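Here the complex is missing a single protein chain, while all its other protein chains stay put.
Let's look at subunit A:
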Amino acid sequence: MMDFLNYSQLPFIMFSILAIQAMSLQLILGGTGLLSLGHAAFYTVGGYTSAMFTVFIAPLIGIHDTTLLLICACLIGMTGAAFTGLLVAIPCLKLRGDYLAMATLGVGEIVATVFKNLDFVGGTRGFKDIPKLGSPLLIFSIMLVVCFFIIRFYKTNLGYAVRATRDDEISARSLGINIYKTKLISFLIGSSLAGLAGVFYAHTLQFISPDEAGFYNSVVLVLAVVIGGMYSVMGSIFGAFIIVIIPEILRFIPQLINPYLIFMSEKGFLLPSLIPVIDSILSNRTLIFSVLVVIIMLLNPKGVASLFERINKMRKTNE
């Protein structure tokens, strides 16, 4: 039992952090309809700024209490990420759809390059020995709070404005909504929440690397949002869960399947030389993972959230 707990702790933390990130992107992507392909950048900036604060500044000004330190780290990480978000948003939000995606694509690389060239935070080797703050349970609770916050957000005037802007900018304007301001606010909230996830990442793993800002992580986030269903916050949590859990499950698949393969080759259905090939395909987690994502998208383009909707509908018609 202890073994399982130890083994599952890291995936659990990664799930909670990824869920916070995915939800923060859901606000921008599903909520506001802005395709940002550089979302991992804000998360990295959040991690780095809070780490710089706890490593270099906190000892100088004499903050030793861990709770206070964590609160300060969160605030500073979120501010740093939001500030970066603002720098990106002001020029980019004037662009439309595809162009916004192109512009944000560069942001991740810029952030990665900047941190790679800052030697006092470890340069290309990454920022090491960040003090440990927060617990898995705390991160999980923060995730729930963020989820609740976003659900409530959609019910406020800004939430309605954001969704109206996503669905039809011209209509939204004619109803009195300032769409530029609306997009800006959504981008700011989204990037600061991503920064929050970054703070917890840096302070639980006690390490953050500039490569975190790269394209791959941003795409994983988009996937998490899309798998779960663009328009649902809960869906993003589910998407994050899938993304963390599937590679963990896939780890065991070659072991499970191998005996059958050997059995089949003994019966002569399978060339023995194919076994290593199949083995290596099955243990290539990224490959299997990508195929699974494609299958999910083909079966259900609206994401998992639409399944819940369908079930709800079925229940209603049954009543």
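Rule of thumb we're sticking to: contacts are C-beta pairs under 8 Å (C-beta built on N, C-alpha and C of every residue); 3 or more make two chains touch, one makes a residue touch a chain; residues count from 1.
Just so we're on the same page, contacts and distances are computed from a predicted model.
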Which of the following is the UniProt-recorded protein name of the chain this complex doesn't show: "Pyruvate ferredoxin oxidoreductase subunit alpha", "ATP-binding cassette domain-containing protein", "Transport protein (ABC superfamily, atp_bind)" or "Carbon monoxide dehydrogenase, medium subunit"? "ATP-binding cassette domain-containing protein"
Touching the absent chain in the whole complex: find that residue among A:Pro91, A:Gly176 or A:Pro259. A:Gly176
Identify the residues of subunit A touching the omitted chain, counting contacts across the whole complex. 149, 152-153, 155-158, 160-161, 163-164, 166-168, 170-179, 231
